[in-house]
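Shown below is the structure under consideration.
Omission of a single protein chain aside, the complex is shown with its protein chains in their original locations.
In order of appearance the chains are A and B, and numbering begins at 1 in each one.
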Amino acid sequence: MGLAPFAAFAVLFLVLPTAGLFVGAFQDANGNFTLANIAGLATPVVANAFRESIIISGASALLGAVGGLAVAMALVGPGSPRVLRATMLTLSGVASNFAGVPLAFAFLATMGRVGVVTIILREALGIDIYAAGFNLLGATGLTLVYFYFQLPLMVLLIMPAVDGLKREWSEASAMLGATAWQHAWRITVPILFPSFAGATLLLFANAFGAVATAYALTGSFINLVTIVLYSEIRGEVLHDPNLGYALAFGMVAITGVCNLIYLRMRAFAERRFR
Amino acid sequence: MRPAAIVRVAIISLGALYLLLPLVGALEFALRMRRGVYSLDAFAAVFADHRFQDTFLYSCAQAVVTVVLGVGLIVPAAYAVRRHAPRLRGVVEFVTLLPLVVPAIVIVFGYVRLYGTSSFLPLTDSEWGANALLAFGYVTLSLPYIYRSIDAGLTSIDVRTLSEAAESLGARPHTVLLRVVLPNIRTAILSGAFLTAAIVLGEFTFASLLDRPAFGPFMQLLGANRAYEPAALSVVAFGLTWGLMVLIGTIGGRRRGNRG
Partner (left out) sequence: MHAARVTTALTALVVSLGFSASAFAEAPAALIAAAKKEGQLTVIALPRDWCGYGPMIDKFKARYDLKINELNPDAGSGDEIEAIKANKTNKGPQAPDVLDVGLSFGPSAKAEGLLASYKPSTWAEIPADLKDADGYWIGDYYGVLSFVVNKDLVKNMPTDWADLLKPEYKNAVALNGDPRTAYNAIVAVYAAGLSTGATTTEAASDAGLKFFAELNKRGNFVPVIGKAASLAQGATPIVLRWDYLGLADRDTLKGNPPVEVIVPKTGVVAGVYVQAISAYAPHPNAARLWIDYLYSDEGQVDWLRGYCHPVRFNAMVAAKKVPADVLAKLPPAEGYARAIFPSLTVQNDTKAIVTKQWDSAVGANVK
């Protein structure tokens, strides 16, 4: 069946290699079974890291999802020329993976205290964004930077679904006397919702697992799970790989919970809107 | 212009502006390599390295392989799940989310342990084996994106009706897939392909630890402790990735009908 090659691939190249991770989460340095690593997840530093990560990931996912949907819908429609759509999709593709140190530096060079745009705004327009309270190097700044790759990612992920919204449906609704709002609420939203929710979930996981960008931009300030995790596994200093595996296990568990919530929401939507 | 059109243009412009904004800073800084004047010195330094071409072409080739392999694996699987095993959908989705949260370094160390010299499938020993292993790693990393795109595409077309109609006309399963489903999810496949290509071109961890001559490690090599070259490199990489995508888009959209 169609599922067999995929299942074999997933087992060989995804499940098996990461199985060691789940085993390692429950082992100590000598290989004996222990729950100490899991207990280590409850320490204030780690718990705080999880909280920060979830907040920033959630915020950037929601922002990216709404913004991406808006752009995708704007691209599909009678007024949009083919070239504009193709260009915007290509730009989205490129931007979606522009992350890590290069992105962090690009933002610093643009919107940092001595960034090009900051200076132009101040000298040419008299607007001092830093005096107004903006700070690139904090949780809001980090969310802004995450938004940079979340937005185009959403555009690309939701495009197939938005594409599938046939013009004929809105014309039919109009003919039947529905307002634009009614059409949106009763037709567009139910149809788009499963894909929207799924894509948002992916955006969340994407931000949740991101580390390079955060480390480069606010590495010594904001406490994120991925930074702690990487330092345990690779670190110069902490180097308790088993704790790192437990952290990864915790992240997988949280992603699993989010996935369950999403499945619930989708089932509900499918029932409600049939 | 009609108000709806104005809103449309405004949204797109805002989006595009935001995505191009950070490039401004990177570009301006890259041009400052020569003291006091704007010059292309940093760009010249980037292109002068002979490894630039070799590693870029290697990564392009890997991108193509990854896209073909990924789409080939996932489209039949997503279709099969929808038609024959809808209960498994949640499980499959969860599995495709894993590569986002499991650190790449854990996965690649897993590969080396499982497929090293003394394993049942010693891929690390030969050149082509290591290349294949890297491709598999890339497919794993792009799983979430390809699957989500295909899934959105399958949702938007009425897969059941389409395939039932085709089957009632006597089509065999693989014909249904190739000639009915695939052409209708072209946008979805293209989205997935874009995302995959971008990932492969920039990927570092897998390529470096598997000792493969890819673009990611080259970028790291050139830029780790420099100032101006990495900024130039990020601008160049941006442009090159764009080029690759235009190529993919052109090839993928070649037989497109009148649907935009």
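Structure notes:
The rule we apply is simple: contacts are C-beta pairs under 8 Å (C-beta built on N, C-alpha and C of every residue); 3 or more make two chains touch, one makes a residue touch a chain.
Model, not experiment: these values are computed from the prediction.
If you put the hidden chain back, the residue from A:F13, A:F50 or A:F105 that touches it is A:F105. Only one residue from B:L20, B:L57, B:L169 or B:A227 touches the chain missing from this view: B:A227. By the touch criterion stated above, the residues of chain A touching the omitted chain are 45, 48, 105, 108-109, 112-115, 137-139, 215-223, 227-228, 230-239, 241. Although one chain is hidden here, its contacts on chain B can still be listed: residues 29, 32-35, 105, 109-110, 112-113, 116-119, 124-125, 130, 204-205, 208-211, 217, 220-221, 224-228, 230-231.
Just so it is clear, only the chains that are shown with their structure count from here on.
Taken together, the chain A residues at the contact with chain B in this complex read 1-3, 5-7, 9-10, 12-21, 67, 70-71, 74-77, 79-80, 82, 84-86, 88-98, 100-103, 105-112, 115-117, 148, 151-153, 155-161, 163-165, 191, 194-195, 198-199, 201-202, 205-206, 208-209, 211, 226, 229-230, 233-234, 245, 248, 251-252, 255-256, 259-260, 263. Those residues of chain B whose C-beta lies close enough to touch chain A in the complex are 2, 4-5, 7-9, 11-12, 15-16, 18-26, 28-29, 73-74, 76-77, 79-81, 84-85, 88, 90, 92-95, 97-103, 105-107, 109-111, 113-114, 136-137, 139-140, 143-145, 148-149, 151-153, 155-157, 173, 177, 185, 187-188, 190-191, 194-195, 197-199, 201-202, 230-231, 233-234, 237-238, 241-242, 245-246, 249, 253, 259-260.
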